[in-house]
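Just one protein chain is left out here, and the rest sit where they should.
Chain lettering (A, B and C) follows the sequence in which the chains are written, and residue indices restart at 1 in each chain.
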Amino acid sequence: MQACNEGHVVGYGDDVYTEQAVSQLKNIFGKDTEIYFVFTGTAANVIGLRNITHSFNSVICAETAHIEEDECGAPEFFTGCKIIPVPASGGKINAGVITPHLRGFDFEHHAQPRVVSITQATELGTVYRPGEIRALSEVIKPHGMYLHMDGARIANAAAFLEMDLKSFTRDAGVDVLSLGATKNGGMYGEAIIFMNSGLADFFKYYRKQGMQLASKMRYIAAQFTSLFSNDLWLQNARHSNRMARYLADQIAGIPEIKITQPVESNGVFAQVPASIIPKLQQEFFFYVWDESRSIVRWMTSWDTTPEDIDRFCVLIKQLVG
Amino acid sequence: MQACNEGHVVGYGDDVYTEQAVSQLKNIFGKDTEIYFVFTGTAANVIGLRNITHSFNSVICAETAHIEEDECGAPEFFTGCKIIPVPASGGKINAGVITPHLRGFDFEHHAQPRVVSITQATELGTVYRPGEIRALSEVIKPHGMYLHMDGARIANAAAFLEMDLKSFTRDAGVDVLSLGATKNGGMYGEAIIFMNSGLADFFKYYRKQGMQLASKMRYIAAQFTSLFSNDLWLQNARHSNRMARYLADQIAGIPEIKITQPVESNGVFAQVPASIIPKLQQEFFFYVWDESRSIVRWMTSWDTTPEDIDRFCVLIKQLVG
Amino acid sequence: MQACNEGHVVGYGDDVYTEQAVSQLKNIFGKDTEIYFVFTGTAANVIGLRNITHSFNSVICAETAHIEEDECGAPEFFTGCKIIPVPASGGKINAGVITPHLRGFDFEHHAQPRVVSITQATELGTVYRPGEIRALSEVIKPHGMYLHMDGARIANAAAFLEMDLKSFTRDAGVDVLSLGATKNGGMYGEAIIFMNSGLADFFKYYRKQGMQLASKMRYIAAQFTSLFSNDLWLQNARHSNRMARYLADQIAGIPEIKITQPVESNGVFAQVPASIIPKLQQEFFFYVWDESRSIVRWMTSWDTTPEDIDRFCVLIKQLVG
Partner (left out) sequence: MQACNEGHVVGYGDDVYTEQAVSQLKNIFGKDTEIYFVFTGTAANVIGLRNITHSFNSVICAETAHIEEDECGAPEFFTGCKIIPVPASGGKINAGVITPHLRGFDFEHHAQPRVVSITQATELGTVYRPGEIRALSEVIKPHGMYLHMDGARIANAAAFLEMDLKSFTRDAGVDVLSLGATKNGGMYGEAIIFMNSGLADFFKYYRKQGMQLASKMRYIAAQFTSLFSNDLWLQNARHSNRMARYLADQIAGIPEIKITQPVESNGVFAQVPASIIPKLQQEFFFYVWDESRSIVRWMTSWDTTPEDIDRFCVLIKQLVG
């Protein structure tokens, strides 16, 4: 980012840094995609959805989805749409849970189903296989619906699947993708990838009206270039996945702790004795995922070290011992 | 309505007809309530909710609720709120299903729970008992939340409960009530009752901005006066309830037909052979409630006659016979 | 309306009364128009505009327009658009005042101009001539913009122009028309006429989400049928225009009173001694239009009588005498 800090460039994205970052991402997703930057993951989701919905539409997602649980109603507020949460085992949804909501088409009393949104990796750290994504796509496409993917942690999914990004997004039927960087080492800034350029006809206006047009966009672009011009994005994700795996292995032998989700990305969900949570939180920051069942979420990151994990596990063993 | 058609009065509700109707409703619900008229049941719900929410709030309701299923996303669009549908047995919700959603308070990532909305009689024709309503109220009031009631068919509930309207609304903890007239013999127009006048401080602006201010409000008011100046509202409701009861009794003996909900108001839900539905619909208008399970909804009305029911049942018996 | 009160019909507009009213209006405006009913004039304007705008658009109108002055921000709230008020001499706008705002196209920082909205007859009682409307249309059509007409008092304009409704609407370039009935003798209900059926593709959803779908639409339709199946609408308008003319003539000779606008429909705008206003208002209801300049607005109506005018003028002469 230092590099793009020198000299003056035209604002609002008409600069070589933005052009370069877009070009690199097009190498991944296809020349005929439309690629734009916004500030936050919530904005990537919301403005992506806004481009493919009318206010009278509905968006179906997992009951654990970020757009349902953690965006303070921004999707509803900004798109006007109804968000329909459906039961999600391990954070994933499938044809069985969405099909009951594929109804009421053409009936004006009913919010018109328009989008299914999935998160990859999911909020529970699990990862959709390409076939699972394609299956969802095939169920909804006959209704003229779109498949949206919240990819705030898509790098972790790619690292787990050992597949290129396009194979389990565009090739699997995803129409619009929020491509995260902040959780993978970036300072700020996320990308929205429209797999079909026609979906982005009004994007620039929705972005500006959504207060997401960066005057100095080159700084966001530079981060993407830094991550995607080589495989830094993948290295970061592999590392954080490995650290989660390492953490899971370390605590697997502690009988008081039960890992509740498959560890497929950079998060470990565990049921722990309630009494140890506050003491752990004095030393390490993490969220309690489900207070009633004493389940916590431990996230690893591109800069987590094995020593961090070791210290964490030593403390856990002390506390439960 | 003819009566108020003569002469000129001041528009937008500053007239004696509106004053009289409000006064009659205050006799029922209390002098310190605030009472206003709008055009439709959807508007009564949505504008009622808007007065007691901020855009970052959430509203919890039955998955079968009208605000969830049949208002084309108007609640989300107009209030900005998240609507959270919860499982509803027989159309009713209880503490058990709402408690898991009473969380995330003060956490800015999470839409802040603000309202529980129930429908009385429910969309499935069942009726909340006062104790069930009070129990919901007691669960949410400690969180500073409000209890909203969609009373599009509240007259039918009153007829079933044989109780006055206040006893199972205001006295049971309801804060805001949509009081229906259209489904009970009116031409158009519904009332919103704010049990605490402080909740309606900005009502008049939200109603106007919500396109629900009638210039000739006296015509709505006259309908309420006609219904509530004597017990016409109750007679109408009793009649339609009786007709539903009569229908249920008539078909109870038909083995091919299974009544799926308790008949507590003016609707009968029944599982019928799929093949007879289109033939029945040629003669009588009704909605298929659940196509996958072949469940239909038969509504009776203030002007349904026993002869109507008899003709209907004769046809059914022919068709299944 | 009594007639359509008998018997049961299917709700929400799928009935013969609605069909008949639509058919009559299509006889006026053309078979290929799309015609729908809503409850209020504000709703007709707002939902009409919503169908032809995106939230990032702007709507240019007279600074005196109802959508700017008297709808409590409903157009902004419901469409998300910027409303741009421009100077309006006698309530009318022209190419000279709108052209400076036809800029910023394709520039994402700027709300994109999309609609010019005019009122006929205007809020100041004046009437656009067909050539004036066509001139506006010709200025904006090259930009892909639409011409919207708020016709809450269009009957009065037709009576003044002595022209059929189509000649100064569709034929003059109007794309969407709010056709008023309430101010011309109706109880409630207005029509929206889309001159190009493609503009109404999503209308039914926007109407429902806008809380304007009448379950018993036949009652609105019956009023339109009553007004438009013969020339009742025109008789009413002619009468109220005549009464305004009569009023203007009566007060023309009073030196203390100055008529400030051409009297072309059913309103008389007059500058009067400030001291007489409260006394006049004790006997007759009217609005003060501009308090700073002591200008009042006197509206006549389909049921105003010459005797009403005479009594009014006698009182004025007493007060100023």
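By definition in this document, a contact is a pair of C-beta atoms (placed from the backbone, for glycine too) under 8 Å apart; a residue touches a chain by one contact, two chains touch by 3 or more.
Keep in mind that this is a model prediction, so the values were computed, not measured.
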{"item": "Touching the absent chain when the full complex is considered, from A:219, A:233, A:246 or A:312", "value": "A:219"}
{"item": "Among C:57, C:169 or C:250, residue touching the chain not depicted", "value": "C:57"}
{"item": "Residues of subunit B in contact with the chain not shown", "value": "12, 54-56, 80, 108-109, 112, 202, 204-209, 213"}
{"item": "Chain not shown, touching residues in subunit A", "value": "5, 8, 10, 38-43, 46-47, 71-74, 77-78, 182-183, 187-188, 205, 208-216, 219, 285, 301, 303"}
{"item": "In subunit C, positions touching the absent partner", "value": "55-58, 68-73, 76-77, 80-85, 100, 103, 108-112, 291-292"}
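Note that only the chains that are shown with their structure count from here on.
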{"item": "Pair of chains with maximal C-beta contact number", "value": "B-C"}
{"item": "Intercentroid distance (Cα basis), subunit C paired with subunit A, Å", "value": "49"}
{"item": "Approximate Å spacing (C-alpha centroids) for the pair subunit B, subunit C", "value": "34"}
{"item": "Distance between the centres, which are taken as Cα means, of subunit B and subunit A, whole angstrom", "value": "39"}
{"item": "Multi-chain contact sites of subunit C, meaning residues that touch two or more partners", "value": "205, 208-209, 213"}
